[in-house]
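Before anything else, here's the structure in question.
Excerpt of the complex: some chains, original placement.
Chain nomenclature is as follows: A and B, assigned in order of appearance, with residue numbering initiated at 1 for each chain independently.
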């Protein structure tokens, strides 16, 4: 049971939205330690340790700025540190979160140039390359890509975006949102030449919401020196300066840093390659279940299948929200809703973070029983298909 | 992850032994509160509250003694408070735990008279009645029955035992072990005329091990006045005297009482009849899965099927322990081992305590995949059978 619920508790709620994810007990027991003096000698040691340990998860040796703020803030930080009012940014509308980022850009007085998709695939790399090639004047100052689009379950190929930008010989910055992929999907900030990687605590990092991140390239740092958007809370400069000794320019979210420290240990103990493989495996098992049910995965492009969530399309004439309500009521499981144009058209199964085979079976079992109870046309055998796959793949 | 584990954590361990059960977060968060002065004014208020709230779970309006000791101690307490050295007790060897209680009786210088079973059914009521009828001299001072035999998954009909005793017109005390049934299976200490009900914290009460109970009838209290077995720690008299004001004669397990207070609230919020129905439903779903696998339930008597655990017989020539090791290694689930003569012959699935449909599906899925991985001959379809049942039965 969470802190607040309106029903009696019997057994553990299945929180299978694509984030916030299930926070491990070990992380909750770090989180709830007494708050310490953020200016005392011990804090600097802790701060340095956390700042160093977070780098490998981003695949970077450069600075990672940690904000005492939720993920949406880190989107804003990426923009205001690198851009100036009126700057053009190339954005790929892969789904609802890409759309929200674009709205934010507009509110911050930037000019998004939009590459649309059908919300069934990830970022359109050829279109990005084409847009950059035609931008001879280099009006585009940044390319913004959502690595894992949480609303659709499509994962963009950031490495290909990088290659397209290089091929086009365009100097724009590359800003990538990894809020729902970091710590779950392989990611290489340095190797892929990303300039700002935006992330949050409440997905693959297995923390509650309340921390967010900007991994920052040299090029981005340089851009920040001339970027004109007003900024103070989000400003990298005093952050990076203070971080050198493990401190922060204003009060950090101390308890969340405790939790982050522990979560990073857990990722390291499992080994990042194992973590990524686990997510791939659970995603494949889930898609097999969906196909066995005779339902359709929202992501139409196998190369873009998300390792962290699967959005499932409802049969015509059936309500995803009614199904989700039934499943919550009868089986005490929370699934993700459809967002924006997908409202009521898809439901989303989160299979990321602190998760394992048997919890996945419980999750898929809840969906399969829910389809039946809610009278949604489907075939049996989803859970069986998942078991067939999982039992054969260690 | 528990406090100690030798493997990296990914997702929640499935603790599906038939106890200790999964302790709800809410109970753990009561348990970990600062210890208080057990002689201060507030403690008495808490003590009274807990002592009153525990009564309905036993189905009694009489005293319930709470020991700061694990369940085995409450077995001893039931014996030493009511009996004298050399007393004959009639015991029904329904399985390993009944056997252990008998061993204890012998060590305490009692003389158990044993009714044997094949460990595939619960207490043999006709045999009890027969034994009592032939005991014209009333040498038998107590009849000892294990309500739910955790080693076999057979639940005795305590109401029938009572009727048999009445039919035989025998004055023996009725001592019942409800360690693995209390809070999960309907139980009526007063109505069934039980004299001492023995229980523990770590099963249906959803607590860690460390508390145990004796519900005590008037008749048992009277017997304790003349019982000659030496006793001090277990002595009811100073306990019941102190309990009148909510205190204890020696230091109670304060933090466990916090946890008990919260667990009792949870049972009351769900409603005991709902709790019992939930356990019955999960047991039925489990047995359907077992049958679908083509395996055999250890309990051979449907009237004795346990609502809290199901012991499953292994096909000839296959090792239950090897299967359990495979399931632990591959799917991070703990199942119960076979005990005594059932060692390696059965594995036991706990489906009691803080538990729900989706956790049951994960559990059964783990067994089904484990059977496959371990090469145990079986049919598919266990999880499906459980889903068919659960989806149709709210």
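Keep this in mind: contacts are C-beta pairs under 8 Å (C-beta built on N, C-alpha and C of every residue); 3 or more make two chains touch, one makes a residue touch a chain.
Quick caveat, the model's predicted, so the values are computed rather than measured.
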**Study point:** Whole-complex copies, counting every chain including the 2 in place
**Key:** 4
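Definition applied: only the chains that are shown with their structure count from here on.
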Check your understanding: Mind pulling up the subunit B residues that touch subunit A in the complex?
Key -> 1, 8-12, 14, 22, 24-26, 266, 269-271, 274-275, 278, 330-333, 354-363, 365-366, 368-369, 372-373, 380-381, 383-384, 387, 390-391, 394
